[in-house]
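For this depiction, one protein chain was excluded, whereas all remaining protein chains were kept in their positions.
Moving on to subunit A:
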Amino acid sequence: MDFYQTDLSQLHDDLVNKKISATELTRETLDHIKGNDDQVKAFLTLDEEGAMKQAQAVDEAGISADQLLAGIPLAVKDNILTKGLRTTAASKMLENFTPVYDATVVEKLKQAGYVNVGKTNLDEFAMGSSTENSAFFTTHNPWDLTRVPGGSSGGSAAAVAAGDVLGALGTDTGGSIRMPASFNGIVGMKPTYGRVSRWGIIAFGSSFDQVGWLTRSVKDNAYLTALIAGNDEHDTTSSLKEVPDWAAQLNDSTSIKGLKIAVPKEYYDGLRADVKAVIKAALDHLESLGATVDEVSLPHTHDGVPAYYILASSEASSNLQRYDGIRYGYRAPEAKNLEEVYVKSRSQGFGDEVKRRIMLGTFSLSAGFYDAYFNKAAKVRRLISDDFTKVFKDYDLIVGATGASTAFKIGAEIDDPKTMYMNDVLTVPVNMAGLPAMSLPAGFSAEDGMPVGLQLIGKPFDEQTIYNTGYVFEQTTDFHQKTPQLGGQN
(Lines give C-alpha, C1' and ligand atoms only; values in the text may rest on other atoms or scores of the structure.)
Protein backbone atom coordinates (compact mmCIF):
# COMPACT_ATOMS: atom_id res chain seq x y z
CA MET A 1 0.00 0.00 0.00
CA ASP A 2 1.00 3.61 -0.32
CA PHE A 3 0.14 6.27 2.24
CA TYR A 4 -1.37 8.86 -0.09
CA GLN A 5 -5.01 8.58 0.95
CA THR A 6 -4.62 8.25 4.69
CA ASP A 7 -3.15 9.85 7.79
CA LEU A 8 -2.00 8.86 11.27
CA SER A 9 -5.41 8.93 12.95
CA GLN A 10 -7.08 7.05 10.07
CA LEU A 11 -4.43 4.33 10.11
CA HIS A 12 -4.61 4.16 13.89
CA ASP A 13 -8.38 3.63 13.71
CA ASP A 14 -7.90 0.87 11.14
CA LEU A 15 -5.37 -0.83 13.42
CA VAL A 16 -7.52 -0.50 16.55
CA ASN A 17 -10.60 -1.77 14.68
CA LYS A 18 -8.53 -4.61 13.23
CA LYS A 19 -9.26 -3.70 9.65
CA ILE A 20 -5.56 -4.36 9.22
CA SER A 21 -2.95 -5.79 11.57
CA ALA A 22 0.38 -4.10 12.28
CA THR A 23 2.09 -7.07 10.64
CA GLU A 24 0.00 -6.75 7.47
CA LEU A 25 0.53 -2.99 7.38
CA THR A 26 4.29 -3.37 7.73
CA ARG A 27 4.42 -6.14 5.11
CA GLU A 28 2.50 -3.97 2.62
CA THR A 29 4.68 -0.97 3.43
CA LEU A 30 7.86 -2.95 2.81
CA ASP A 31 6.45 -4.33 -0.45
CA HIS A 32 5.55 -0.84 -1.63
CA ILE A 33 9.06 0.39 -0.86
CA LYS A 34 10.63 -2.57 -2.64
CA GLY A 35 8.45 -1.81 -5.64
CA ASN A 36 9.76 1.71 -6.13
CA ASP A 37 13.05 2.12 -4.30
CA ASP A 38 15.18 0.86 -7.18
CA GLN A 39 14.06 4.08 -8.91
CA VAL A 40 13.87 6.49 -5.97
CA LYS A 41 16.75 5.11 -3.86
CA ALA A 42 15.48 6.71 -0.67
CA PHE A 43 16.75 3.98 1.66
CA LEU A 44 20.31 3.15 2.64
CA THR A 45 19.10 0.27 4.82
CA LEU A 46 15.71 -1.40 4.62
CA ASP A 47 15.23 -3.26 7.89
CA GLU A 48 12.69 -5.90 6.85
CA GLU A 49 13.44 -8.33 9.63
CA GLY A 50 13.51 -5.72 12.39
CA ALA A 51 10.35 -4.02 11.12
CA MET A 52 8.39 -7.28 10.98
CA LYS A 53 9.55 -8.15 14.51
CA GLN A 54 8.41 -4.77 15.83
CA ALA A 55 5.06 -5.15 14.09
CA GLN A 56 4.58 -8.66 15.50
CA ALA A 57 5.33 -7.38 19.00
CA VAL A 58 2.70 -4.66 18.56
CA ASP A 59 0.12 -7.17 17.33
CA GLU A 60 0.86 -9.49 20.24
CA ALA A 61 0.55 -6.68 22.80
CA GLY A 62 -2.60 -5.29 21.18
CA ILE A 63 -3.23 -1.64 20.28
CA SER A 64 -5.32 0.53 22.56
CA ALA A 65 -7.05 3.73 21.48
CA ASP A 66 -4.53 5.99 23.22
CA GLN A 67 -1.51 4.54 21.41
CA LEU A 68 -1.68 6.61 18.25
CA LEU A 69 1.74 5.53 17.03
CA ALA A 70 1.60 1.81 17.79
CA GLY A 71 2.21 -0.25 14.66
CA ILE A 72 2.73 2.78 12.39
CA PRO A 73 5.61 2.31 9.92
CA LEU A 74 8.00 5.29 9.78
CA ALA A 75 11.55 5.89 8.56
CA VAL A 76 14.65 7.41 10.16
CA LYS A 77 17.39 9.49 8.57
CA ASP A 78 20.67 7.63 8.68
CA ASN A 79 22.50 10.17 10.85
CA ILE A 80 20.24 9.25 13.78
CA LEU A 81 21.50 6.38 15.93
CA THR A 82 19.45 3.18 16.01
CA LYS A 83 20.72 0.55 18.43
CA GLY A 84 21.82 -2.60 16.62
CA LEU A 85 20.90 -1.17 13.19
CA ARG A 86 23.74 0.08 10.97
CA THR A 87 23.97 3.90 10.96
CA THR A 88 26.31 5.39 8.36
CA ALA A 89 25.62 9.15 8.00
CA ALA A 90 26.02 8.20 4.30
CA SER A 91 29.77 8.12 4.86
CA LYS A 92 32.37 5.52 4.02
CA MET A 93 33.77 6.47 7.43
CA LEU A 94 30.82 4.79 9.17
CA GLU A 95 29.92 2.19 6.54
CA ASN A 96 30.14 -0.63 9.10
CA PHE A 97 29.10 1.26 12.22
CA THR A 98 26.44 -0.28 14.47
CA PRO A 99 25.25 2.00 17.30
CA VAL A 100 25.24 0.63 20.82
CA TYR A 101 22.43 2.93 21.94
CA ASP A 102 19.35 4.65 20.51
CA ALA A 103 19.04 8.39 19.95
CA THR A 104 16.59 9.89 22.44
CA VAL A 105 14.11 10.56 19.63
CA VAL A 106 14.28 6.90 18.56
CA GLU A 107 13.88 5.70 22.13
CA LYS A 108 10.71 7.81 22.43
CA LEU A 109 9.36 6.39 19.18
CA LYS A 110 10.10 2.86 20.33
CA GLN A 111 8.21 3.46 23.56
CA ALA A 112 5.28 4.68 21.47
CA GLY A 113 5.37 1.41 19.51
CA TYR A 114 6.39 2.70 16.07
CA VAL A 115 7.75 0.40 13.39
CA ASN A 116 11.04 1.54 11.87
CA VAL A 117 11.18 0.31 8.27
CA GLY A 118 14.68 1.60 7.64
CA LYS A 119 17.30 4.29 7.37
CA THR A 120 17.12 6.97 4.71
CA ASN A 121 19.81 8.43 2.49
CA LEU A 122 21.38 11.85 3.04
CA ASP A 123 24.32 13.97 2.02
CA GLU A 124 27.38 12.65 3.86
CA PHE A 125 27.22 13.84 7.48
CA ALA A 126 24.19 15.96 6.43
CA MET A 127 26.45 18.30 4.45
CA GLY A 128 24.73 19.18 1.22
CA SER A 129 21.54 20.17 -0.52
CA SER A 130 20.91 17.31 -2.95
CA THR A 131 21.98 13.87 -1.51
CA GLU A 132 24.60 13.84 -4.26
CA ASN A 133 27.20 13.95 -1.49
CA SER A 134 26.10 10.55 -0.17
CA ALA A 135 29.05 8.16 -0.33
CA PHE A 136 26.72 5.42 -1.58
CA PHE A 137 24.21 6.78 -4.13
CA THR A 138 22.03 9.73 -5.03
CA THR A 139 18.34 9.74 -4.16
CA HIS A 140 15.96 10.68 -6.98
CA ASN A 141 13.03 13.06 -6.71
CA PRO A 142 9.79 11.02 -7.09
CA TRP A 143 8.18 13.92 -9.01
CA ASP A 144 10.90 13.76 -11.66
CA LEU A 145 13.56 11.09 -11.33
CA THR A 146 16.11 13.20 -13.20
CA ARG A 147 16.01 15.79 -10.41
CA VAL A 148 17.48 15.90 -6.90
CA PRO A 149 15.24 15.47 -3.84
CA GLY A 150 17.06 18.30 -2.08
CA GLY A 151 19.13 17.71 1.00
CA SER A 152 20.40 16.80 3.25
CA SER A 153 17.27 14.87 4.41
CA GLY A 154 16.60 13.94 0.77
CA GLY A 155 16.01 10.25 1.42
CA SER A 156 13.42 10.99 4.11
CA ALA A 157 11.66 13.53 1.86
CA ALA A 158 11.63 11.23 -1.17
CA ALA A 159 10.33 8.32 0.94
CA VAL A 160 7.39 10.41 2.14
CA ALA A 161 6.72 11.85 -1.33
CA ALA A 162 6.83 8.34 -2.85
CA GLY A 163 4.13 7.20 -0.42
CA ASP A 164 6.54 4.83 1.36
CA VAL A 165 5.72 6.12 4.84
CA LEU A 166 3.55 8.80 6.48
CA GLY A 167 6.54 10.42 8.10
CA ALA A 168 10.31 10.23 8.25
CA LEU A 169 12.75 11.76 10.70
CA GLY A 170 15.16 14.37 9.39
CA THR A 171 17.69 16.81 10.76
CA ASP A 172 18.02 20.49 9.88
CA THR A 173 21.28 22.37 10.36
CA GLY A 174 20.82 24.97 7.62
CA GLY A 175 17.60 23.91 5.88
CA SER A 176 18.04 20.15 5.59
CA ILE A 177 14.41 19.39 6.50
CA ARG A 178 12.64 22.38 4.92
CA MET A 179 14.43 22.43 1.58
CA PRO A 180 13.80 18.77 0.68
CA ALA A 181 10.21 19.17 1.93
CA SER A 182 9.82 22.05 -0.51
CA PHE A 183 11.42 20.10 -3.39
CA ASN A 184 9.14 17.09 -2.76
CA GLY A 185 5.80 18.80 -2.13
CA ILE A 186 5.48 17.68 1.49
CA VAL A 187 5.52 19.17 5.01
CA GLY A 188 8.82 19.61 6.84
CA MET A 189 9.23 21.18 10.28
CA LYS A 190 12.39 22.32 12.00
CA PRO A 191 11.40 22.92 15.62
CA THR A 192 12.91 25.65 17.80
CA TYR A 193 16.55 24.98 18.71
CA GLY A 194 16.42 23.11 22.02
CA ARG A 195 12.90 21.77 21.51
CA VAL A 196 14.11 18.28 20.56
CA SER A 197 17.03 16.42 22.11
CA ARG A 198 20.11 16.02 19.90
CA TRP A 199 21.38 13.03 21.90
CA GLY A 200 22.28 10.29 19.44
CA ILE A 201 22.29 12.56 16.40
CA ILE A 202 25.61 12.37 14.56
CA ALA A 203 26.86 15.89 15.26
CA PHE A 204 27.47 18.37 12.43
CA GLY A 205 26.95 21.94 13.70
CA SER A 206 25.94 21.57 17.31
CA SER A 207 24.60 25.10 17.78
CA PHE A 208 22.40 24.70 14.67
CA ASP A 209 21.37 21.01 14.47
CA GLN A 210 17.77 20.17 15.24
CA VAL A 211 15.69 17.03 14.64
CA GLY A 212 12.27 17.16 13.02
CA TRP A 213 9.77 15.39 10.77
CA LEU A 214 8.98 15.24 7.10
CA THR A 215 5.33 14.27 6.72
CA ARG A 216 2.42 14.26 4.32
CA SER A 217 0.17 16.39 6.54
CA VAL A 218 0.51 19.28 8.99
CA LYS A 219 -1.47 17.55 11.73
CA ASP A 220 0.63 14.38 11.55
CA ASN A 221 3.69 16.58 11.79
CA ALA A 222 2.37 18.37 14.88
CA TYR A 223 1.58 15.07 16.56
CA LEU A 224 4.91 13.44 15.73
CA THR A 225 6.98 16.48 16.70
CA ALA A 226 5.33 16.72 20.12
CA LEU A 227 6.13 13.06 20.64
CA ILE A 228 9.89 13.51 20.19
CA ALA A 229 10.16 16.93 21.91
CA GLY A 230 11.03 17.80 25.49
CA ASN A 231 13.95 18.09 27.87
CA ASP A 232 16.55 15.34 27.96
CA GLU A 233 19.29 15.12 30.56
CA HIS A 234 21.63 13.84 27.85
CA ASP A 235 21.43 17.12 25.89
CA THR A 236 22.22 20.17 27.99
CA THR A 237 20.86 22.49 25.28
CA SER A 238 17.43 20.84 25.31
CA SER A 239 14.86 23.22 26.72
CA LEU A 240 12.99 22.78 29.99
CA LYS A 241 9.88 24.36 28.44
CA GLU A 242 6.71 22.33 28.45
CA VAL A 243 5.72 20.80 25.12
CA PRO A 244 2.17 21.78 24.13
CA ASP A 245 -0.21 19.36 22.41
CA TRP A 246 -0.04 21.23 19.10
CA ALA A 247 -2.17 18.75 17.17
CA ALA A 248 -5.05 19.12 19.63
CA GLN A 249 -5.47 22.73 18.46
CA LEU A 250 -5.88 21.75 14.82
CA ASN A 251 -9.56 21.32 13.96
CA ASP A 252 -12.47 22.91 12.13
CA SER A 253 -12.42 25.98 14.36
CA THR A 254 -8.71 26.73 13.81
CA SER A 255 -8.50 30.23 12.38
CA ILE A 256 -5.87 32.74 11.34
CA LYS A 257 -8.23 35.74 11.33
CA GLY A 258 -6.30 38.77 12.51
CA LEU A 259 -2.92 36.97 12.32
CA LYS A 260 -0.20 39.50 11.55
CA ILE A 261 2.07 38.13 8.84
CA ALA A 262 5.33 39.77 7.79
CA VAL A 263 6.79 39.02 4.37
CA PRO A 264 10.48 39.94 4.17
CA LYS A 265 11.20 41.37 0.75
CA GLU A 266 14.44 39.38 0.80
CA TYR A 267 12.30 36.20 0.84
CA TYR A 268 10.27 37.32 -2.14
CA ASP A 269 12.04 39.76 -4.47
CA GLY A 270 14.83 37.49 -5.70
CA LEU A 271 12.69 34.42 -6.39
CA ARG A 272 12.61 32.80 -9.81
CA ALA A 273 9.49 34.05 -11.62
CA ASP A 274 7.59 30.74 -11.53
CA VAL A 275 8.30 30.32 -7.79
CA LYS A 276 7.35 33.93 -7.15
CA ALA A 277 3.97 33.43 -8.82
CA VAL A 278 3.20 30.49 -6.53
CA ILE A 279 4.30 32.37 -3.40
CA LYS A 280 2.28 35.43 -4.44
CA ALA A 281 -0.85 33.30 -4.79
CA ALA A 282 -0.16 31.67 -1.40
CA LEU A 283 0.19 35.06 0.30
CA ASP A 284 -3.05 36.24 -1.32
CA HIS A 285 -4.70 33.10 -0.03
CA LEU A 286 -3.48 33.71 3.53
CA GLU A 287 -4.88 37.24 3.28
CA SER A 288 -8.24 35.88 2.09
CA LEU A 289 -8.28 33.66 5.19
CA GLY A 290 -8.23 36.78 7.37
CA ALA A 291 -4.52 37.38 8.01
CA THR A 292 -2.91 40.75 7.40
CA VAL A 293 0.15 40.61 5.17
CA ASP A 294 2.78 43.37 5.26
CA GLU A 295 6.14 43.68 3.58
CA VAL A 296 9.09 44.02 5.95
CA SER A 297 12.86 43.76 5.66
CA LEU A 298 15.38 41.38 7.24
CA PRO A 299 18.34 43.46 6.05
CA HIS A 300 21.10 40.96 6.92
CA THR A 301 19.57 38.03 5.04
CA HIS A 302 22.30 38.15 2.35
CA ASP A 303 24.94 37.69 5.07
CA GLY A 304 23.33 34.40 6.09
CA VAL A 305 25.07 32.04 3.67
CA PRO A 306 28.66 33.27 4.20
CA ALA A 307 28.24 33.60 7.99
CA TYR A 308 26.52 30.22 8.24
CA TYR A 309 29.16 28.40 6.19
CA ILE A 310 31.91 29.86 8.37
CA LEU A 311 30.22 28.96 11.66
CA ALA A 312 28.72 25.58 10.71
CA SER A 313 31.98 24.47 9.05
CA SER A 314 33.92 25.54 12.13
CA GLU A 315 31.66 23.49 14.37
CA ALA A 316 31.87 20.59 11.91
CA SER A 317 35.67 20.67 11.85
CA SER A 318 35.63 20.31 15.62
CA ASN A 319 32.85 17.68 15.75
CA LEU A 320 34.49 15.53 13.07
CA GLN A 321 37.83 15.36 14.89
CA ARG A 322 36.44 12.29 16.61
CA TYR A 323 36.83 10.25 13.41
CA ASP A 324 40.39 9.19 14.00
CA GLY A 325 40.40 5.59 12.78
CA ILE A 326 41.05 4.23 16.27
CA ARG A 327 37.91 3.43 18.23
CA TYR A 328 35.31 3.05 15.49
CA GLY A 329 34.82 3.87 11.86
CA TYR A 330 37.12 3.42 8.89
CA ARG A 331 40.83 2.76 9.35
CA ALA A 332 43.18 2.91 6.39
CA PRO A 333 44.59 -0.64 6.12
CA GLU A 334 48.08 0.45 5.13
CA ALA A 335 48.60 2.95 7.99
CA LYS A 336 51.90 2.16 9.71
CA ASN A 337 51.96 4.58 12.63
CA LEU A 338 49.63 6.81 14.64
CA GLU A 339 49.91 9.86 12.38
CA GLU A 340 49.17 7.72 9.33
CA VAL A 341 46.17 6.15 11.07
CA TYR A 342 44.73 9.63 11.56
CA VAL A 343 45.62 11.20 8.24
CA LYS A 344 45.08 8.28 5.87
CA SER A 345 41.89 7.07 7.58
CA ARG A 346 40.34 10.56 7.44
CA SER A 347 41.54 11.29 3.91
CA GLN A 348 40.16 7.99 2.58
CA GLY A 349 37.06 7.84 4.80
CA PHE A 350 35.63 11.32 4.19
CA GLY A 351 34.16 12.48 0.88
CA ASP A 352 35.07 15.74 -0.88
CA GLU A 353 32.31 17.94 0.56
CA VAL A 354 33.05 16.84 4.12
CA LYS A 355 36.74 17.55 3.56
CA ARG A 356 35.87 20.98 2.15
CA ARG A 357 33.84 21.85 5.25
CA ILE A 358 36.55 20.57 7.59
CA MET A 359 39.10 22.65 5.69
CA LEU A 360 36.90 25.78 5.70
CA GLY A 361 36.21 25.38 9.41
CA THR A 362 39.83 24.69 10.33
CA PHE A 363 40.86 27.73 8.27
CA SER A 364 38.23 29.99 9.88
CA LEU A 365 39.35 28.95 13.36
CA SER A 366 43.10 29.04 12.71
CA ALA A 367 45.53 31.55 14.17
CA GLY A 368 45.53 34.77 12.18
CA PHE A 369 42.11 34.18 10.63
CA TYR A 370 39.89 33.64 13.69
CA ASP A 371 38.91 37.29 14.13
CA ALA A 372 38.29 37.98 10.46
CA TYR A 373 36.20 34.87 9.88
CA PHE A 374 34.83 32.96 12.89
CA ASN A 375 34.41 35.89 15.23
CA LYS A 376 33.11 38.20 12.51
CA ALA A 377 30.55 35.57 11.46
CA ALA A 378 29.45 35.11 15.09
CA LYS A 379 28.80 38.86 15.28
CA VAL A 380 26.87 38.77 12.02
CA ARG A 381 24.86 35.88 13.47
CA ARG A 382 23.76 38.27 16.22
CA LEU A 383 22.69 40.87 13.62
CA ILE A 384 20.65 38.26 11.74
CA SER A 385 19.00 37.11 14.96
CA ASP A 386 18.24 40.71 15.95
CA ASP A 387 16.57 41.29 12.55
CA PHE A 388 14.05 38.57 13.40
CA THR A 389 13.52 39.84 16.97
CA LYS A 390 12.66 43.30 15.65
CA VAL A 391 10.09 42.01 13.17
CA PHE A 392 8.52 39.71 15.78
CA LYS A 393 7.80 42.75 17.98
CA ASP A 394 5.07 43.69 15.53
CA TYR A 395 4.20 40.41 13.79
CA ASP A 396 3.09 36.89 14.69
CA LEU A 397 4.64 35.02 11.79
CA ILE A 398 7.17 35.54 9.01
CA VAL A 399 6.26 33.99 5.67
CA GLY A 400 8.18 33.57 2.41
CA ALA A 401 9.54 30.99 0.04
CA THR A 402 11.60 28.03 1.29
CA GLY A 403 13.81 28.07 -1.80
CA ALA A 404 14.28 30.53 -4.63
CA SER A 405 13.91 27.73 -7.19
CA THR A 406 12.46 24.24 -7.54
CA ALA A 407 14.38 20.93 -7.45
CA PHE A 408 17.30 21.12 -9.86
CA LYS A 409 18.63 18.41 -12.16
CA ILE A 410 20.96 15.77 -10.78
CA GLY A 411 24.52 16.79 -11.64
CA ALA A 412 23.66 20.42 -12.38
CA GLU A 413 25.41 21.99 -9.38
CA ILE A 414 27.58 19.32 -7.83
CA ASP A 415 30.84 20.65 -9.29
CA ASP A 416 30.20 24.17 -8.08
CA PRO A 417 30.07 24.24 -4.25
CA LYS A 418 29.43 27.98 -4.05
CA THR A 419 26.30 27.78 -6.23
CA MET A 420 25.17 24.77 -4.20
CA TYR A 421 25.59 26.74 -0.96
CA MET A 422 23.43 29.58 -2.31
CA ASN A 423 20.41 27.22 -2.36
CA ASP A 424 20.31 27.70 1.41
CA VAL A 425 19.93 31.48 1.36
CA LEU A 426 16.33 31.44 2.64
CA THR A 427 16.76 28.63 5.18
CA VAL A 428 20.04 29.28 7.05
CA PRO A 429 19.00 32.53 8.78
CA VAL A 430 16.38 30.55 10.73
CA ASN A 431 19.05 28.19 12.08
CA MET A 432 21.31 31.14 12.93
CA ALA A 433 18.54 32.49 15.17
CA GLY A 434 17.36 29.07 16.42
CA LEU A 435 13.77 29.72 15.32
CA PRO A 436 11.07 27.17 14.43
CA ALA A 437 10.13 27.04 10.74
CA MET A 438 8.09 24.81 8.47
CA SER A 439 7.88 24.31 4.73
CA LEU A 440 4.55 23.19 3.30
CA PRO A 441 3.20 22.62 -0.21
CA ALA A 442 2.21 25.94 -1.79
CA GLY A 443 1.64 24.84 -5.37
CA PHE A 444 3.54 23.89 -8.49
CA SER A 445 5.80 25.75 -10.87
CA ALA A 446 4.12 26.67 -14.15
CA GLU A 447 7.52 26.25 -15.76
CA ASP A 448 8.69 22.77 -14.73
CA GLY A 449 5.69 21.37 -12.85
CA MET A 450 7.76 20.80 -9.70
CA PRO A 451 6.45 21.50 -6.17
CA VAL A 452 7.08 24.86 -4.48
CA GLY A 453 7.30 25.25 -0.70
CA LEU A 454 5.98 28.04 1.49
CA GLN A 455 8.11 28.74 4.56
CA LEU A 456 6.45 29.77 7.83
CA ILE A 457 8.85 31.12 10.46
CA GLY A 458 7.71 31.56 14.06
CA LYS A 459 8.88 33.10 17.30
CA PRO A 460 11.04 30.89 19.54
CA PHE A 461 8.92 28.04 20.94
CA ASP A 462 5.80 29.24 19.10
CA GLU A 463 5.39 26.17 16.90
CA GLN A 464 1.64 26.45 17.50
CA THR A 465 1.18 29.54 15.30
CA ILE A 466 3.12 27.81 12.52
CA TYR A 467 1.02 24.65 12.77
CA ASN A 468 -2.27 26.61 12.95
CA THR A 469 -1.40 28.62 9.86
CA GLY A 470 -0.10 25.60 7.98
CA TYR A 471 -3.18 23.60 8.89
CA VAL A 472 -5.64 26.25 7.73
CA PHE A 473 -3.67 26.76 4.52
CA GLU A 474 -3.57 23.02 3.87
CA GLN A 475 -7.26 22.47 4.60
CA THR A 476 -8.26 25.20 2.14
CA THR A 477 -5.95 24.14 -0.71
CA ASP A 478 -5.44 20.85 -2.53
CA PHE A 479 -1.73 20.93 -3.34
CA HIS A 480 -0.95 18.35 -0.67
CA GLN A 481 -3.33 15.89 -2.34
CA LYS A 482 -1.36 15.81 -5.57
CA THR A 483 1.00 12.86 -5.78
CA PRO A 484 3.88 12.00 -8.07
CA GLN A 485 3.34 9.38 -10.78
CA LEU A 486 6.44 7.26 -10.42
CA GLY A 487 7.83 6.04 -13.69
CA GLY A 488 5.85 8.54 -15.74
CA GLN A 489 5.76 12.27 -16.30
CA ASN A 490 3.60 14.44 -14.10
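Methods note: a residue touches a chain if its C-beta (ideal position, glycine included) is under 8 Å from a C-beta of that chain, and two chains touch if they have at least 3 such contacts; residues count from 1.
Heads up, the rule we're going with is that contacts and distances are computed from a predicted model.
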Refer to UniProt and select, among "Methylmalonyl-CoA epimerase", "Anti-sigma factor", "Aspartyl/glutamyl-tRNA(Asn/Gln) amidotransferase subunit C" or "ATP-binding cassette domain-containing protein", the name of the complex member that is left out. "Aspartyl/glutamyl-tRNA(Asn/Gln) amidotransferase subunit C"
Touch criterion as defined above, residue of A:Tyr114, A:Trp199, A:Trp246 or A:Tyr330 at the omitted chain: A:Tyr330
For the chain not shown, which residue from A:Asn17, A:Thr146 or A:Thr236 touches it across the whole complex? A:Thr236
Identified contact with the non-displayed chain, of A:Lys19, A:Arg382 or A:Lys409: A:Arg382
Touching the left-out chain: which of A:Ser207, A:Gln249 or A:Thr292? A:Ser207
Considering the whole complex, which of A:Tyr373, A:Phe392, A:Phe408 or A:Phe473 touches the chain not shown? A:Tyr373
For subunit A, residues in touch with the removed chain: 96-98, 100, 193-194, 207-208, 233, 236-241, 300, 302-303, 305-307, 309-311, 317, 321, 324-331, 335-338, 340-344, 346-347, 350, 355-356, 358-360, 362-364, 366, 372-373, 375-383, 385, 417-418, 421, 431-434, 460-461
